[in-house]
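Okay, so here's the structure we're looking at.
With one protein chain removed, the remaining protein chains of the complex are shown where they sit.
Letters A, B and C mark the chains in the order given here, with residues in each chain numbered from 1 onward.
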Amino acid sequence: MTTTERAVSPVPEQSPSEHVPGGRDIWFFVLFESLAFTAYFCVYLFNRTQHEQVFLLGQSHLLLWLGVLETIVLLTSSWAVASCVQDARAGRYDASKREALLTAGFGALFLVLKVIEWVRLIHAGHTFTSSEFFQYFFFLTVIHCIHLLIGFVVLGVLWYQLSDQKRRSQPTVEICATYWHSVDFFWVLIFALLYVVR
Amino acid sequence: MENGFNKRIFVAWLILVAISLVYLWIDHSATHQGIPTASTVVTVVAICFALIKVRIIMREFMEVRGAPRFLRRLTDYWVVLMAIALFGVYFVGIAVA
Amino acid sequence: MRRPALLDDPKRELWLAWYATIAFYTLYTVVFFIITRTQPPGKAWYTPTQVVGWFASRHEGLLIGFGLIFILGGLSATSIALITYSIRRMSVSRVFAYSYLIIYAVSAVPGFLFICVAMTVGAFRPGRDPEILRWIYDLGFLSFSGTMGVFLIGSLIWMVAILLDKNRVFPAWFGYLNLCNALTEVVVAPSWIFHTGVFAWNGVIAWWINVVVFGLYTGAFIFLLRNMILREDFGTGPLPDLLPPEGRGRMLAEFMSP
Partner (left out) sequence: MKRTGGERIIFWALPAVAVIWIVAFFLFPGFLPPMSPEWSAQRVAAFYADHTSRIRYSMILFNWFCVALIPILMLIVERMRGMAHRTPILRYCVIGVAGAAPIAFLTATIFWLLAAFRPHRAPALTQLYNDLGWITFTCGVPFLVALCLFLTVAIYLDGQARPVFAQWVGHFNFMIAIALMPAGFAGLTLSGPFAWNGFLSFWVKNLAIAVWLVVMAVVLGQSIGRDRLAEQISA
């Protein structure tokens, strides 16, 4: 352990156990929105058990590897924004800005993959109204993508904060990152429930 | 270490990616001749893995690890709450069906 | 003659608006959930014959309940005015306040006048062709649940104002709750597409989950508006009527005016 390593420790230097990343308010959002998603998931899982064959049949039209790829892309963007927060905290704003761009890039890649997946499914005749499974599939993926699009606005705020010395505020950077991570873990849950659950 | 590369969150990322890849194998085990079959084990394992990933994301990426106790507790409770809700609904659903 | 204490309270206008807001939401809940039993909503998959039965079973309820809304529904403007005022107190442009005011003022017609008119028309002339009655039924429920954009954009405007505000009129968590509320307007969109299931206008997702979020949201802002009024400090300066006549309250009016 070198001294530099301690400086970049994920725990901020000022009182370590007092620091709520991004402040409490954004955590209210994260927890509230996870409850809303959990409610959607519960409805999905319950109906799934009632019409198992329909859901299994619908699921067989998904490409699991594409879902895994999307997951990894989004996890990577999350990693990038986590590094961005730490670099910003350590004052390495150039690295921080680079990582913010990387985050947006992986986010955009996720979106492109998602659109390709939708187009492929729609061409194969699987739409929002075609079967019960695809109702949930399109509902959950679209509502998630709306969160992602809001995430791009949030990343814009992050960029705006980092790009000017006078504006740089670490709490705002953390708020933006916390939002982006929540979009990431909503996807982790959606992915498991739509693609893997049997 | 001058570039500020953080090994810990890199490892976290590696674990998350590894779990995601494990899904490919889990899925393989529940597909017979290209047709997916219902499996409670797969469902439970898939949801558990997802919740573990959520917790890792919260602890490492979202920096809950260094946060005050209430937040560490709260996020853990939340993961447990999601688990109870999802499994509860799933097993009630199976019982009803 | 002693004036009631409320009239001497410098915050009297705010309190009046706040109590009117409470009165409005109470009336709204009582009318929709108890008197007319239009919430939870009728089933979206009803056949025309079932719709006839639905109207028959709540004939008086619909006419009396919505009559009450026809009389007092305009009090909804008090909560809109209070919220507009709250945005005016924030360190953001007036554009936010005025946008919020006009969006919610306009939303009243499709958002709740249409359902009142439709259900009244449906109930007041029994013996109408069942197909036509179902058309009215659809108009009522879909205009009520399906008026989405105004609440979506309105919540987002309020959210941005709260998050930018430096005066801390509202806590930031409520700003984020606005986003959750805005997203429920996205979630309700499938009710324009499905007749049955969880996404229909009476479905578990499009109605039950949304109404819980909306209920929490409404409860939270009524509580926070009260806090805002309590914290409001007008000081003990002279009431405008004690200013010299040529002032005519203008000094204060100009200070507070848009």
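The working rule: contacts are C-beta pairs under 8 Å (C-beta built on N, C-alpha and C of every residue); 3 or more make two chains touch, one makes a residue touch a chain.
The structure presented is a predicted model; accordingly, all values stated were derived computationally and were not measured.
Novice: Given the contact rule set out at the top, which of the displayed chains would the hidden chain touch in the full complex?
Specialist: C
Novice: Among the options C:Val106, C:Leu164, C:Ile193 or C:Leu230, which residue touches the chain absent from this view?
Specialist: C:Val106
Novice: Considering the whole complex, which of C:Phe32, C:Phe66 or C:Tyr137 touches the chain not shown?
Specialist: Spelled out, the listed residue whose C-beta touches the missing chain is C:Phe66.
Novice: Any idea which of C:Ala17, C:Leu152 or C:Leu224 touches the chain not displayed?
Specialist: Answer from the full complex: C:Ala17 touches the omitted chain.
Novice: Could you pull out which residues of chain C are in touch with the chain that's been left out?
Specialist: Residues 7, 10-14, 16-17, 62-64, 66-78, 80-82, 84-85, 88, 101-102, 104-106, 108-109, 113, 116-118, 120-121, 123-125, 128-129, 132, 135-136, 234, 239-241, 245-246, 248-250, 252-254, 256-258 of chain C touch the chain absent from view.
Note that in this section only the chains that are shown with their structure count from here on.
Novice: Need the CA-centroid distance for the pair chain A / chain B, whole Å please.
Specialist: For chain A versus chain B, the centre distance works out to 14 Å.
Novice: Where the CA atoms of chain B average out and where those of chain C average out, how many Å apart are those spots?
Specialist: 39
Novice: Pull out every residue in chain A that's touching 2 or more other chains.
Specialist: In chain A, residues 47 touch at least two other chains, as defined above.
Novice: Return the residues of chain C touching two or more other chains; collapse runs of consecutive numbers into ranges.
Specialist: Not one residue in chain C touches at least two other chains.
Novice: Touching residues of chain A toward chain C in the complex: what are they?
Specialist: 23-26, 28-29, 32-33, 36, 39-40, 43, 47, 128-129, 132, 135, 139, 143, 146-147, 150
Novice: Would you tell me which residues of chain C are touching chain A in their complex?
Specialist: 171-173, 175-177, 179-180, 183, 186-187, 190, 193-194, 197-199, 204-205, 209, 212-213
Novice: What part of chain A is in contact with chain B in the complex they form?
Specialist: Its residues touching chain B are 2, 4-5, 8, 10-12, 16-21, 27, 31, 34, 38, 41-42, 45-50, 52, 56, 59-60, 64-65, 68, 71-72, 75-76, 78-79, 81-83, 85-87, 90, 92, 95, 174, 177-178, 181-182, 184-185, 188-189, 191-193, 195-198.
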